[in-house]
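Notes follow the structure.
One protein chain omitted, others in place.
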């Protein structure tokens, strides 16, 4: 019987590139425990990895002594993931990458992380830092939803 | 370049059977990041899983509201794993399972977890609770050691 | 990595034509797998079934509580004078099964074909 009625896991990684894979594995394992299909686990893995990379790079400026905190919470039919950093965060909606502009150099080659997060999970919210000085991104992935189609 | 010079990850799971797999995945991912071979990653996975099961069952008596804390720390050439629970812990050395006695029913079929932990990692220490009331088991797995041979 | 254990049963014949009952496990083999492991063994007829193959090829997660269930099956099979063979273990779990002494009561084969060829 898959676990689908509560329980939360927290994982804290140093702000160093490479460690996003550790948080990604933790999240993947949690999603498998809940009975998510393999393709949805892959969606979650990329979303969590990109959210952690942003927290490591933009939130914590690669300061390995500052942790990125990842809270994974099981709710009926869904897994919520919050990725916390010590930066100011952001509330801007991600822009859709324009490959034609990237090819001409009008747009940077990179800058696809937030777009991918939004495209791969069922719900996403960027929450800038309040008075506490902690910002986070909150993702939700649902059990009953099919994987996104190719756009 | 494998990461081999510091950095620690903490993962906290609820005391509920099944979640040991989440901590196991986190530990496996960390060991892969450090460049451990596949067979040593498997050794670590079983050791971490057994240590978490013991913490969940014997330390925290399956009280899902009490977390098991797993600290993973990278040291030069080795990965240290501490699995904390809220019980009294233990300092007894694990007994080697006697399959003949198990087959005759003189010994319980189960009771192999601590033996496997000790047999699969390079160093292990059971630390009973001090004044803080937190006990833990500490495992170390080394990069330069080969996987244990069959006994 | 699934929380559920599943088991399927099949009647096979060894290379020498002897009947063999295969129990194939998939998913997790842990403390919650009593029905899948012990239950599926108990459901077999002790008088009719003389050789049993436990196949772990499809198993994604196995821990010491699951191994204890395998030992319970070996105990019962030993009493009933049945031969038990085990196949499909990864190199890691081949090592673990050897460490705990299971090889004294069951022969390990890399896969079902190897078991059928030897039994």
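Going by the order they are written in, the chains are A, B and C; count residues from 1 in each one.
By our rule, contacts are C-beta pairs under 8 Å (C-beta built on N, C-alpha and C of every residue); 3 or more make two chains touch, one makes a residue touch a chain.
In this text, all values refer to a predicted model and were calculated from it rather than measured experimentally.
Considering B:29, B:49, B:86 or B:135, the position touching the chain not shown turns out to be B:29 (whole complex). Residues of chain A in touch with the missing chain: 17-18, 20-21, 25, 39, 42-43, 46, 49-50, 53, 97-100, 102-103, 105, 108-113, 115-116, 119-120, 147-148, 150-151.
In this text, only the chains that are shown with their structure count from here on.
Taking the mean of each chain's C-alpha atoms, the chain whose centre lies closest to the overall C-alpha mean is B.
Inter-chain centre distance (chain B to chain C, centres taken as mean C-alpha positions): 26 Å. The distance from the centre of chain A to the centre of chain B, with each centre set as the mean of the Cα atoms, comes to 28 Å. Touching two or more other chains at once are residues 3, 29, 32-33 of chain A. The residues of chain C that reach two or more other chains are 1, 3, listed in rising order.
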